[in-house]
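Note that one protein chain is taken out, while the other chains of the complex remain in position.
Let's turn to subunit A:
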Amino acid sequence: MTGPTATRKPVPVVAAGPRPGAPVTRRRGSGWQAYLFIGPSLLGVVAFLLLPMVIVLVLSLFDWELLSAPEFVGLDNYSRLASDGQTWHSLWVTVAYVLLCIPLQTALALAIAMLLNQRVKGVKYFRSLFVVPWMATPIVLGLIWNWIFDPRDGALNSALALVGITGPDWLTDATWALPAVALVSVWQHTGYNMLFFLAGLQGIPQELHDAAATDGATPAQRFWRVTLPLLNPTMFFVTVTNMIGAFQVFDTVYAMTAGGPGGSTEVINFRIFETAFKQFDFGYASTLSMLLFVIIFLVTLAQVRFFGKRTTYDLS
C-alpha cells in the first residue's frame, strides 16, 4: 500500500545507548508481552473483520429471511444474481458514479496542488481552506447540498437564473441526479487529496525541473515526463483509496436521493442495505456483498498491476 520510498529512509543515528554499534541484545522474555500488546487488536481483527468475511461467504449460499430458519441453497443466490436486472443496473450506476467523480477529483486535486506549489503567499491558509470540505459529515452534507440543488430557491439555480439559465430539477431529474451526487464527492475529497499531491510535489527536487528546462523541455513535457512519473506512488495511493471508498458510497445517496429518481442513483451499497434491512433477505444481500467485495478486489488488483508496471523513482 505504501510508497516504495517509505521504508528505505536512512535511519538517523542518535547516541541513545552507550554502545551504538553493539549487536542487538537478546530480547529476553518479551515474547509473551508482545502477544499481550497485540491481543485486543487481534481479537478485533478476527471477530469483526475476518469472521464477518467468512459469515458473508457462507450466508451467500443460504436462503434466510431472518424469521424462518436458514436454508442451504447452494449457488442458487448466484444464479439469481446472474438474471437480476436491478442489481446489474445498480452496478452500472456505481461504475458511472466512480467514473464521474474519481478522474475529476484526482485531476482537480493535482491541479490545485501544482498551483499551490509555486511559491504562493499564504499557502498555509489556502491549504487549510481547501481541506475544510473533508471533515464535513457526509449525511449532513447531503442535506446541505439538497438545499443548494433545490430547483426553486436553491443557491445553484438562483445563481444560474442571474445569468439567464433555467437550471434543471437536479435531484429529481433522472439525468442530473447522479452527476449531482458525484459533484458532492468531488467537493468533499478534492482538497484532502490535494494535500497528498502537494506533499509529493514538494518532494521533487527543483534541479530536476531546471535540468529538464535547460534541455529544452516545454512545460507540458516537463509535466508528463518529469512531474507525473515522480508522483507515481502518490497517484497510486490516492486513486486506490478513493476508488475503494467511491465503490461503497452510501451516506450522501441516502440523504440526497435515497436511490431515486426511478433508481437512477441506486448504487450497489444502497441496494445491499435495502435488500438486507428493508426486505430482510439476508442470504441474497450477502451474495450482493460478495459481488461488491470481488469487484473492489479486482479493481484494486488492476490498479496495483497498472502502477506496478510503471517505473518508480526513489528520490531518497
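Observations, loosely collected:
Here is the rule we use: a residue touches a chain if its C-beta (ideal position, glycine included) is under 8 Å from a C-beta of that chain, and two chains touch if they have at least 3 such contacts; residues count from 1.
The rule is simple: contacts and distances are computed from a predicted model.
Choosing from "Cobalamin-dependent protein", "Superoxide dismutase, Ni", "Carbohydrate ABC transporter permease" or "histidine kinase", the protein name stored in UniProt for the chain missing from the display reads "Carbohydrate ABC transporter permease". When the missing chain is restored to the complex, the residue among A:73, A:208 or A:244 that touches it is A:244.
One of A:61, A:93 or A:292 touches the chain omitted from the figure, and that residue is A:292. Screening A:168, A:203 or A:261 for touch with the missing chain picks out A:203. For subunit A, the residues touching the chain absent from view are 1-3, 5-7, 9, 11-20, 22, 25, 27, 29-31, 33-35, 37-38, 40-45, 47-53, 55-56, 59, 112, 115-116, 118, 120, 126-141, 143-148, 150, 153-155, 158-159, 187, 191, 195-196, 199-200, 202-203, 233-234, 237, 244, 247-248, 250-251, 254-255, 269, 272-273, 276-277, 282, 285-286, 289-290, 292-293, 296-297, 300.
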